[in-house]
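In this view, the complex is presented without one of its protein chains, the others remaining in place.
First chain written, first letter: the chains are A, B, C and D, and each begins at residue 1.
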Amino acid sequence: MSGAGVIASFGVTPTYYLVFAAILFSIGAVGLLVRRNVLVMFMCVELMLNAVNVTFVAFSRALNDVSGQAIVFFVLVVAAAEVAVGLAIIVAIYRRRRNGATADDIDLLQG
Amino acid sequence: MSIIPEAVLFFIFAGLALAAALGVVLMRNPVHSALSLVSVLISIAVLFVIQNAQLLAAVQVIVYAGAIVVLFLFVIMLLGVDRSETLSDPVRGQRPAAILLGLVTAAGLIALGWNHWATGALSSRGVLAPARSTNIKAVAESLFTSFLWPFEMTAVLLVIAVIGGVVLARRSHLPADVELRDLEEQDQ
Amino acid sequence: MMARDLLDLVWLVPLLPLAGAVVLLFAGKRIGDPKAGWLATGLMGLAFVWSVVMLIALLALPGEARSHVSNVFTWLSAGNLHVKLGFLADPLSVTWILLVTGVGSLIHLYAIGYMHGDERFSRFFAYFNLFATAMLVLVLASSFLLTFLGWEGVGLCSYLLIGFWFERKRASSASVKAFVTNRVGDFGFMIAMFFIVGALGSLDYTAMAHGAGGLSKSTATAIALLLFLACIGKSAQIGLHVWLPDAMEGPTPVSALIHAATMVTAGVYLVCRAHPFFERSGVAMDVVAVVGALTALIAGTVALVQPDIKRVLAYSTVSQLGYMFLAAGVGAYSIAVFFVLAHAFYKAALFLGSGTVIHGTEETQDLRRMGGLRKYMPFTAAGFGIAWFTIAGLPPFSGFWAKDGVLAAAFYDHSYFVWAIGLLAALLTGFYMTRETILVFGGNERFRPSPAVEGTDGAAEHNEHAAVEHDITASPTVDYGMPVAPAHMSHDPHEGSPTMIFPVVVLAGLAMIAGVLELPFSGLEFLSKWLEPTFKGIKSPEPTSFLSGFGLSMLAVAVGVTGIVIAFRLYRRGLEDPEVDPVDAKLGGLGRVFGHAWYYDEGIAAMVGGPLRRSAQWLADVFDQKVLDGGVNGVARIFGAAGVGMRKLQTGLVRQYALGIAVGMVALLIWVFWRVGVA
Amino acid sequence: MIAIAAPRVDWYSIAPVVTLVAAGLIIILFKAIARDRVRTYEPALLIGTIGLTVTAFFLTKQWSVVIDGGPTDSLAHMTALDGFSIFVGVVVVVSAILMLLLSSDYLVARGIQSRPEYVALVLFSAAGMLMMAGANDLIVVFVALEVLSIPLYVLAAYDRTRARSLEAGIKYFVLGAFSSAVLLYGVALTYGATGTTSLVGIQNFLSANVLSHEGTLLAGMVLLLVGLAFKVAAVPFHMWTPDVYEGAPSPVTAFMASATKAAGFAALIRILYTALPQYSADWRQLLFALAVLSLLGGSIGALFQTDLKRLLAYSSIGHAGYILIGVQSGTVKGVQSALVYLFVYAFMTIGAFAVVVALGGRDDLHAISDLRSYGRRRPVLAALLAFFLLAQAGIPPTAGFIAKLAVFSAAAAAHSYGLLIVGVVTSVIAAFFYLRVILTMYAAEDADETIPVDETPVAVGLPLATVLVVCVAMTIWVGVLPSIVIDFARDASLI
Partner (left out) sequence: MGGYPILTAIIFTPLIGALLVLLTPARRPELARAVGMMASMATLGFAALLVWKFHTNFGGFQFTEHNRWFDSLGVGYIVGVDGFSLFMVLATAVLFPIGLLASAKMDERVKAYTFWFLMLEGAILGIFLSLDLIAFFVFWEAMLVPMYFLIAGWGSSNRKYAATKFFVYTAAGSAFLLAAAIALAFLHQSATGVLTFDYRVLANWTVSRSGLSTTTEYWLFFGFMAAFAIKLPLVPFHTWLPDVHTEAPTAGSVVLAGVILKLGAYGILRFAFGLFPHASVKFAPLFITLGVIGIVYGSIVAAMQKDAKRVIAYSSVAHMGFIVIGIFSLTVFGLDGASFTMVSHPLTTGALFLVIGMLYERRHTRQIDAFGGIWKSAPRLTALFLIATFAGIGLPAFSGFVGEFLSLLGTFAAHRWWAVVATTGVILGAVYMLWMFQRVFTGVPEGENATLADANGRELLVVVPLLALSLFIGLYPKPVLDRVEPTVKCVMRNFEQHADVVRPAADRMDLNGAKGCS
């Protein structure tokens, strides 16, 4: 059997998507933990949210239920709102400190 | 869909998405990260399409890739924070710990779901359209019936986002001395 | 019946001095010197008069009925124990109150002169009256518990009076020592009472009289020995005798009244009073006798070499008290009581005499700085001399009859061992009393300052304040071997005032004639007969024949005279050199042992001041503070360290906080894994 | 055209949320119209207060409806109307009113009073909390969580003149976004495992079916737990709390500590009790661990804090632990006790933060050492702070004791003796750090200590005084005569 044939005969079940989503979610989480640029951290959050979206859609298909897809809309809106506010905060911070502000530099509050 | 087997599409775009996701995390320059993010989003949009979620795919591209990432890029440029990060992590142990946790999370989730992710009841809030047709109507209907309440509240959410953005990012009318005082403190 | 009505008022006896004490405590300063003294003395006199009335009232009763309890009110009533504040008038107690009030009155009188001019004159008499009250309560009590009240009360007054000149550190240390040592005895008293309550359900003497015979031997022995422990403390018997010599720091009338005539004999009283337990036990009797005999001997040895006039008398007292216990231990209670009476007279006379000497020689107490005083204080010398003969046991003075009675009782009780010891002690008595008398009143005059050392007048004072550690664990005072302080008399010694002479003379006279109370001839044993209702059914050991009794008496006299003669030969001329005491040379190394009171006191002090104190200090400083409290604070410190750790975790880096969330999330996921795996 | 059958709308059930949103929008419109021509803050405050009052009124009307007709739900079962939602609503609304009163003096003192958006954001956030209280669906939980959180991110960063405020905002935001992503993943997994996001639907499904593979469901459950534990500041998801509480403007902190916690617990209780009662044995284990960690972490972490607000943050972590004791019991009594605790805690903590506001202090920093001799300089305020701290320590006869008694009772009734022990022990540790603050204020100074001078004493205006009086009165009242609150909570948890 050719490679493509193997893949083709391989029924793509929702499990594939879900495993993919789990990996994507973890990548996002790790990214949040290791990156110091706040904007990139936000992007990692977006990765996580996207992973969840994939999960919803996969479940939606697996369960033959429409709500999984509907929910993704809410996630999108929430993501948009979050990003708007998050970026606004970052802008406000960068107004104050012009020289290189990574997440690690924001540590007045500690202990 | 019929042209290319779903499996092929899935593996291509899923692989692409994962690679791009790794790119988001690994790219030292935030601009590159943002571009990687776009790749992820678009790959996922394709995956949506594969699964008959055409509306979502469209929204994914328009809202996410079109609006959100652009916003990211805009802010990056605005603030000039496009400098690359140093390679080494100043916080010792953070990186290995994060990677370990990530691996455990992924492995754990996958192991838990394994072959039996979806164990739920079928079609509790309405069935999907059969394959090769769109779900737009079904999704829209559920949004305006089952999900009316959260749907309305997302409107509030957007208002909040607007107000929040304005409140935080608008130039202030504050007297200069306040800002000066504040700057002193940061330099401490 | 008239007599019983009168006896109901026996509580007046202690009440009179109590009234005096209260008045003097609150208004003594205003009453002043010497009126306060006269008030106290007068009340004591009244108490004596009332005691005599009690005696008469008791005599009016038929012999068997001579016991009367008058209850004032219920003192302590808990569970099934009911203790009344009641006074028991019987021959034993009335004898004692006569002694206490009689001798007490005389010593009160003496003290008016002796304490004259003291800044706390009235306070002294308040304490004195309070002491009399406590002592009277002790002997009149109708129950052990009330006796204990008096017992502790005399202890308190003893404490106050020994430390009367509290400015002197030696005095205050001695007072603490006296009280604490007595408390060791009281410990026995209390446990004895616990036993009695358990065994008899009551602390009343009447219950004892009825119930003691029915006790098991072991219980009776336990009770008796514990009570005897109390007596050892109070009467300064060997083991707990250490406080009495030090108690001489108190004013001399105190030594006379408390530490010679009355309080120290409370132990004898208690043994007599609680004799049913001792009789039931038997073993306890032997212990009493042996301890008494040993005390008589050992204290006698110590008295041999003491250079201090009052210390000799103090050890003498200890020794004589030993005789009394010896008597009680062989069952001769009446003889013991008789000894108490006789001893009270002559020892009080001796103490008062020595007081006059001290008073007349500007506070000299060192025998080596006296001599030839008979010229200056003839009356005192006479009284002292009579008392000397008495204590030495020369017939026909009371001391002779008393000592003879004790030794005879021991002999005929077949307690030959204690008899032999008693005899030996008699030798010592003769010696040390002769030594003292001659060194004070005879021989050369050693009190005049020699011109050569005139310049060091202050040395005496220096000695007084000799840096005694401000500390109960300070070494006990040892006069033996101390260099003689330079003489400091600025003028000649003088005789005491009439109020001081009178009691000495009266007491000496009483000592002379008191023998008639109890003559070892059938029909003339007045005291024994009088006390018979108290000691019902107890037979004193009696001489098997007149001849053997007479022989024993002569032996005792001979022994006493031997002691006198030896001393006379040694001290006939006083001391050539005040620094050299001939007896030391004769005794050699033993002298040092005797002088240091067998090192017993110093040994205890070294123990208490050394290892014990260090252990206590360790408990207080290390164990309590470091281990126990340190443990408590250690728990706090552990939490504190955790708190510091948590602060360190809180680095302020948002990534690390996210890491925290991730850790929590993973932990929960692992839990799920475990949960699913298990299920 | 296809006809869409709109769901039944029960206006009573959403009236409070609608009112608050409307009030918020009015304020925004007013601002837009008035621009800078007139003072806008005071009218905004007025509108906000009126809005909240009307909301409170609606809540009372809801109560009578629920009492008569029993619990209902509406909007396609998305939002529930029952005693529980009303009780939490009351806590939220009261907190919001007090918080607004608190803010007026604070904002004036900080010189940032010119912006009425502040009030609107508070109202929106409160609306989100009310929505959360009635949430009957995981999606509503999620959306409500965002509606209440996003305004809080903004409010935390509101004082842009202070770097600390901005820092609090960004930290809260990053971590909040992270945790809500986790929560959302939990929603997704739960959805997959049960086929629905409706809480009642989940319960029905689980009671009708026995899952042969529980992995997805349990994973979903724990991820939901992570998201909500983050909101209520339970250890180990608490690390944001000290920083954010310290940095955010004090009134906002007060609001977060009282209302957000209430909303978070409302969601937690609803999800666990309504959707997952079949799994109570499991989540009780997890909550046990969370409660123990929170109790220990909150009390130990506070031991060596030098900043008053930070200390209060740790104390709020500890209080989350106490509330978790109640929730952990898995009984109606437990819910009741948690509600009592939330109610009482709102007053205690707002009262404490009200004093913090009154303290003023340079740059809204509140070093505990600056409180030296405060007992002498500001006797009334010092006494009030001491009072609120003692109340939080659970000293009778304050409401704090009643609250603790309630949760301990629930634990005992559910035989959670372990939690009972840990609870009482940590209350002792907690007493230590509360006392440290009080000591600083009251113990007479040693000679070598210099007495700090007030740099920026805040005049206690009428609003602030009102807040203090109300909080003290409630804390004493509930402490001495707790029946009304306890019975209210009981009814609320039963209906």
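FYI, a contact is a pair of C-beta atoms (placed from the backbone, for glycine too) under 8 Å apart; a residue touches a chain by one contact, two chains touch by 3 or more.
Small disclaimer: the values here were computed from a predicted structure and weren't measured.
Hidden chain, full complex: it touches shown chains C, D. From the options D:L293, D:I438 or D:L464, the residue with contact to the chain not on display is D:I438. Contact with the undisplayed chain is limited, among C:P62, C:G79, C:G117 or C:G523, to C:G79.
The missing chain, though absent from the display, is touched by one residue of D:V425, D:A459 or D:A473; that residue is D:V425. Within the whole complex, the absent chain has one touching residue among C:I56, C:V516 or C:A620, and that is C:A620.
Listed by residue number, the positions of chain C touching the unshown chain are 73-81, 85, 145, 148-149, 152-153, 156, 159, 163, 166-167, 169, 171-173, 175-176, 179-180, 183-184, 186-187, 190-191, 193-195, 197-198, 201, 470-472, 616-617, 619-621, 624-625, 628-629, 631-632, 636.
Contact between chain D and the absent chain runs through residues 375, 390, 395-397, 401-402, 405-406, 408-409, 411-413, 417, 420-421, 423-425, 427-428, 431-432, 435-436, 438-439, 442-444, 446, 481-483, 486-487, 490.
The rule is short, and it goes like this: only the chains that are shown with their structure count from here on.
Each chain gets one centre point, the mean of its Cα atoms, and the points for chain B and chain D are 29 Å apart.
Centre to centre, using the average C-alpha position, chain A and chain B are separated by 4 Å.
Among the residues of chain B, those in touch with two or more other chains are 91, 94, 97-98, 101, 105, 108-109, 111-114, 117-118, 120-125, 141, 146-147, 150, 154, 157, 160-161, 164, 166-168, 182, 186.
Touching two or more other chains at once are residues 18, 25, 28-29, 32-36, 41-42, 58-59, 62-63, 65, 67, 71, 74, 78, 81-82, 85, 88-90, 92, 96-97, 103-104, 106-111 of chain A. By the touch rule above, chain B contacts chain C in their complex via residues 91, 94, 97-98, 101, 104-105, 108-109, 111-112. Within the complex formed with chain A, the residues of chain D that make contact are 139, 142-143, 146, 150, 153-154, 157, 160, 163-164, 166-171, 173-174, 177-178, 180-182, 184-185, 187-189, 191-192, 195-197, 242-244, 246-247, 305-306, 310. Within the complex formed with chain C, the residues of chain D that make contact are 170-171, 174-175, 178-179, 182, 214-215, 218-219, 221-223, 225-226, 229-230, 236-240, 242-243, 282, 285-286, 297, 300-305, 429, 432.
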